[in-house]
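A selection of the complex's chains, in situ.
Lettered A, B, C and D in written order, each chain numbered from 1.
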Amino acid sequence: MTSAMTFNTQSAPVSRLVLIAAGAAALILSLWITGGEPGAYSRQPVWLVLIPLMLLGGWFAMEQLTALGDRSESKAVARAVNLAVPTLFAVLLLVLWQLICTGFAVPSVLLPAPGTIGFTFFSELETLAKDFAQTWLKAVLAGWLIGCGSGFVVALLIDRSPFLQKGLMPIGNIMSSIPIVGIAPIMVMWFGFDWQSKAAVVVIMTFFPMLVNTLAGLHASDNLHLNLLHTYAGNRRQTLWYVQLPAALPFIFNALKINSTLALIGAIVAEFFGTPIVGMGFRISTEVGRMNMDMVWATILVAALAGSISYGLLALLERKLTFWHPSTRAAG
Amino acid sequence: MDMTVNTQPASSPERAKEEARKIIAIEDLSLVFETNDGPVNALSHIDLDIHAGDFVSFIGPSGCGKTTLLRVIADLERQTEGSIQVDGTSPEDARLNRLYGYVFQAPGLFPWRTIAGNCKVPLEIFGMSKEQQQRHVDKYLELVGLGDFHKKFPWQLSGGMQQRASIARALSFEPELLLMDEPFGALDEITRDHLNLELLKIWRETRKTVVFVTHSIPEAVLLSTHIVVMSPRPGRIAKIIKSPLPRERTLEDRESPEFIALAQEVREALANDHRIN
Amino acid sequence: MFKSLHKSQAAALTLMVLALLVLWYLGALWLNSDLLINGYERRNIDWSFSQLLADAYSMKRPLLPTPDQIAAELYKSIFDTKISSKRSLVYHTGITLSSTLLGFLMGAVLGIVLAIGIVHNRTLERSLMPWVITSQTIPILAIAPMIIVVLGALNFTGLVPKAIISMYLSFFPVTIGMVKGLRAPDKLHMELLATYSAKPGEFFWKLRWPTALPYLFASLKIAIAASLVGAIVAELPTGAQGGLGARLLSGSYYGQTVQIWAALVVAAVLGAVLVALVGMMERKINRRMGIAA
Amino acid sequence: ADPLTLQLKWVTQAQFGGYYVALAKGFYEEEGLDMTVKPGGPDIAPPQVIAGGGADVIVEWMPAALASREKGLPLVNIGQIFNKSGMMLTCLKDSGIEQPMDVVDKTLGVWFFGNEYPFLAWMSKLGIATDGSEGGVTVLKQGFNVDPIFQGQADCVSTMNYNEYGQVLDGGLTPEELTVFSYEDQGVAMLEDGLYTTEEKLADPEMVDKLARFLKASVKGWKYAAEHPEEAAEIVLEYDDTGAQTEDHQIRMAKEVAKLLEGNPKEIGYLDPAAFDRTVDILLSGDSAPVITKKPEGAWTHEVYEKSGL
C-alpha cells in the first residue's frame, strides 16, 4: 500500500537538481537557436526536433521537482515546489508558443508571440488599468457582491419554507440553465451602456449558483447536530449560527469561487453589446477590429490574472475559515 | 403486550407520593415509522414509569427500539399512539424547559469548535455568563479526564476522547434528567470502568435521574436501579428488572453473587426471544 | 403521503409561476410606458391610460415584451413554420443542439481523461491543476472568434469550432468533479483492496470509478448547461450561420426584442430538458447501483 | 472548377447582393469557379480570416485594410465595389442638434471594430475631443442596433443609409425629427466595401487569373443586382441562414446599395487612384488615434481588374 501510493525515485536530490538544470538549459538553448529568426522552422524543419526534446526535458524537470516536493519534510520546500511546477509548465507552454510563432512566422494578426504580448502589457499598463477599473472594480465587484449577497439572503429566507423552495427551485434551476449571453443585450437595453448593465448581468449570473449552493449547504448539516440543538431548545437563529452556517461554509465558498470566474466573463460578454469606450470587453472587441492582437491578448492576460488572483484569495480565505473540514485538513 | 412496571407500581394508590416524583410516565405508547418498504413497528404498546433518582437502563438486541424510545422521551420523535409525560408536561415542554441532557451514540462534536468551545454551546444558548461557562466547562472536562485538551479540536482526539467530551457537554449544564444512548460503546474497558464509576458518583451525589441505553449486561447491572429488557419486531418491553443492589457500588461488586445472578437474569431475559439475523 | 407531496409541489410551482406572470405584466407596463409616453409627447398626441395599457402590451419593439407576445412568436416560429425552414425555431434549436451535444461529449471525455491523469500522476496534478482553473478565467467570448478563425484556417468549419468552444466550457466542471470523485474513496476501501494486492486497474474499476459516479453526474449536469452556453456564445461571432445564438444576435441587430425573448425561452427550455435528461440517466444508473432514489 | 473562397464583412444581407446574385445565377460557374461565400459577423475580422488561410479574397473597408497592412498583413485592393460611403451619424433634432458643432457635449453611438475611423477623422477635423474631456463628446460603443436613440441613451447613432437608417424610420421617427450627417457630405468619407487579397496570393499567376474571373463574375452579379433589386433581395433571403431578414428590409437595402455603386470613372470594380489617395489623406490627417502612420505603398493593384477584361 505505502509503496503503491508514494512516488518512487531512487536518485538523490543533488543529481535531481542537476537534471532539472539540464532540462532548463535544453529549454533555453532551443529557444536561443530558433528564437531570433522568424520563419526558421519553415525553412529548416530539422529544428522541429528540438520541440519534443524540449517538452521531454521540461516534463522530466517537473517530475523531478514533484518528487523533490513530495519527499521533502520542509514545508517551505513543498510550497516552493507547489509554485515551481505549474510555473515551469506555463513557461514550457509559453516557450512552445513563442517558438511556433517565430519559427513559422505566424502573422501577428492571427496570433502574437508571448514576448510581444508581454511588451504590450507593460507599455499599455495605463490603458489596461483604466479598463480594469471600469470592468472589474465597478461592474464585476458590484455585481458579484450584490449577486452573491442576495443569493445568500434569499437562501436563508426560503431555507425553512418547503413551500417556497418547491415553487422557486424548479424556476431557479431553469433560470440557471439560461445562457446569460442572451440576457446581456436586454440588460444593456434596461440599464444603459455604463457599468450598471454589466453589473446587472453579473448579478443574474451569480445569484443562482449562490442560491442553490447555499441552500444545499444549509441542508447539509449533520442530523445529529440538528438534534443536539433541538435538545437545547435552540431557536432558529441559534440553529443557523451554531450548526447550519458552519456546515454550509464549504458550499458557500464553492459558489463564491465559481462566481468569481463567472462574473468576469459575464461582464466582458455584456460589454460586447454596448459600452462606453473603456472596459476590458470593449478593448478586446475593438482591438480585434484594429488588428492589434497583442493588445487583445494583454487584456486577456489581465482577465486571467484578475480571475486567478481573486480565485486564489477566496481559496485562501476558505482554508482559513474551514480549517476544520476534512478536505482542508487533508490538503494542509 | 401489556406490561407495567412491576417493581414500582405506578398505579398503586398506596405509593408515597413524596418518596419519588414520577419523571417519565409512558402509557400504551406505540411508534410506527412509515418507510418505502411499508410500516416499521419500532415501538409497540410501551408502558413505563421512571421516578426521580432512578437509574434506568434499556438493554436489548440491535433494532429493538432503545434509541427510538429515548428519542421519544427527548421529543426528537413523536409517538403514533399512546401517551407520554415528562416531568408532568409534554416532552416538548420538558425540552423547552431544558430539563434534560442528551448524550448521543456518536460524539457529534462541532469540528469547527475546540473541545471547550463545544462544551460551551449549550451554556451559550442558555445564556450563562462567561465566567460561569468557564467554570462549568473546566469542571466537567476535568471530570472526564480531558483537563489538558481544552484547546484541541475534535478531530485531533481519539474516538473515545471525543465521546468523553460529548458527555462533559451534556453534564456541563447540569440537567435534572440525563438521557444517554450507549455513551460508552466506543471506549476501552478500563476507561469505561472509570467513567461508569464517575457516572455513578455524579448520579448519587446530585440525585439526578438517568436513562441509559447499553449493549453490555455487566454495565447495565453495575449502574442501574432498573433494567428494562427490550425485544424487537415489534419493539416492546420484555421484562423490567429491579436491581437489589445498593446505591453505593464498586467495581468489585461485579464478582458478588447478587451481581452474577442479576446478570444471569438479564441474559436469560435477552436470550428468551432472540434469534440471529 | 407521496401524492400530497406531489400535489403541494405542483401547487407551489403554479403559485410561483402565476406570481411571476403578474410581475412580468406589471414590469412590461412600467418599462414600456416610458417609451410610449415619450413618443406621445413628441407627436403631441393626447393619450389616456387605457390606450397606454393597450399600446404597452402590443408594442413592436418593446423594452419588455409580454408573455403572450412571446408565446405568439413562439407559436409562429415553431408550429406555423416548416421545421426545415430557416425561420423555424426548431431548425435553429437543432443546430445549437448538435454542437451542444458534440461539445458536451468531447468536454466530458476530456474532463474525465484529465481527471484520471491528475489523480494518478502527481506531476500532472501539480503542473496542470492550477492552469485548469486559470483557463476558466479567460473570457471565452474573447477567444471564441479567434478559435473559429484559426480552426477555419485548419479547415474545421461549421459544427466543430462551435463544439470546441462548448468543450472548453464543459470540461472544467467535469475535471473538478471527477478529481474530487476519484479521490473520494474511503481510506478503508483503498486499504481493503491493498490487502487483496489489487492492481491499479482494479483499484480504478472496482473502487475509484463507482465512487466517482455520483460526482460525475453532478458535474455532467453543470457541464451540459455550460455546453449550451458555449454553443450559443460560439454562434454569436459567426452570426450568420443559424442557431439560437444567431437568432439572439439578429434579434438584437434588428431590434426584434420579441425574437430575442423567444430564442431565450427556447434556450432555457432546451437547457432544462438537457439537464433533466442527464438527471434521468443518473437515476437509472443509481438504481442499477442500488443507491436509494 | 477552381475553388475560391470569399469572406464577407458582415452577415448575409443585400449589402453583398452582387456576390449572392452571381452565385445564384451561376455567373461564377460560367467563369469556371467553384465559389464559396462565407458570411461574416460582429466579431469576424476578414483580414484575420485571410491571414489564417480561411479565405482567398475578402470584402473589407479601406481603413481597416490599410491598418492591417501596417500591422504586417500585406492586404492589396484588387477591386473597389462601392464608390460612395453609406455611413452617417443620425441625430435627434430634439437634442438640439442641427449643425456639426452641436454634437459637442452630446452622447454619440459609434461602431468600433475598425469602423470608427471615419468618425474619428471627422471629429479630428472639427477639433472635437473624443476622450471624454471637457468640451468634447461622450462616445459609446454602439451595439448591434439603433435602440439607443429610441431609449434616450444616445443623442446620435451611427447608421448605414442602406440599413440602420431605415430601422430608425421603422422605429417611428420621421426624417423631419432627425438630423443626418453623412460622412460623404462632411468630406471624411472613406472607401467602403472593396475586394482585398494578400501580396502572397498575387504572386501566384494562377491565383491572379482566378481572381480576375471572380471579379468579372462579381461585377456581373452587381450589375444584375442593381437592375433587379427585388430579385436580388429574394436571392439574399434564400442564402440567409438565420431566417431573420425580412423581404421589405432587404429590397430597400438592395435599392440603396445600388446607389453606392455609382460614380466610378470606369467599370464597377475599378479602384480610382484619386479616391484611394483621398482616403489615405483623410486617414493621415487624423492626429488623434493614428490608423496609419505613413503613406502605404503597393496597397492596390489594377492587375486583376485589367486581366478581368472589364
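Everything below uses one rule, namely that a residue touches a chain if its C-beta (ideal position, glycine included) is under 8 Å from a C-beta of that chain, and two chains touch if they have at least 3 such contacts.
Everything quoted here is computed from the prediction, not taken from an experiment.
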Protein chain multiplicities, whole structure file: A x1, B x2, C x1, D x1
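Going forward, only the chains that are shown with their structure count from here on.
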Distance between the centres, which are taken as Cα means, of chain D and chain C, whole angstrom: 35
Centre-of-Cα separation between chain D and chain A, whole angstrom: 39
Distance between chain centroids, defined by C-alpha means - chain A, chain B (Å): 52
Per-residue multi-chain contacts in chain A, two or more chains: 110, 185, 189, 272-273, 285, 288
Where chain D touches two or more other chains at once, by residue number: 42-43, 45, 48, 52, 143-144, 147, 151
Every chain pair meeting the contact rule: A-B, A-C, A-D, C-D
Of chain D, residues touching chain C in the complex: 11-12, 39-45, 48-49, 52-54, 94, 143-147, 150-152, 167, 171-172, 177, 240-245, 249
Of chain A, residues touching chain C in the complex: 1, 4, 7, 59, 62-63, 65-67, 69-70, 81-82, 85-86, 88-90, 110-111, 162-164, 166-168, 170-171, 173-183, 185-186, 189-190, 261, 264-265, 268-269, 272-273, 280-281, 284-285, 288, 296, 299-300, 303-304, 306-308, 311
Residue ranges of chain C touching chain A (in the complex, touch as defined): 8-9, 12-13, 15-17, 20, 31, 63-64, 122-123, 126-131, 133-134, 136-143, 145-146, 149-150, 153, 190-191, 194, 200, 225, 228-229, 232-233, 236, 245, 248, 252, 257, 260-261, 263-264, 267-269, 271-272, 274-275
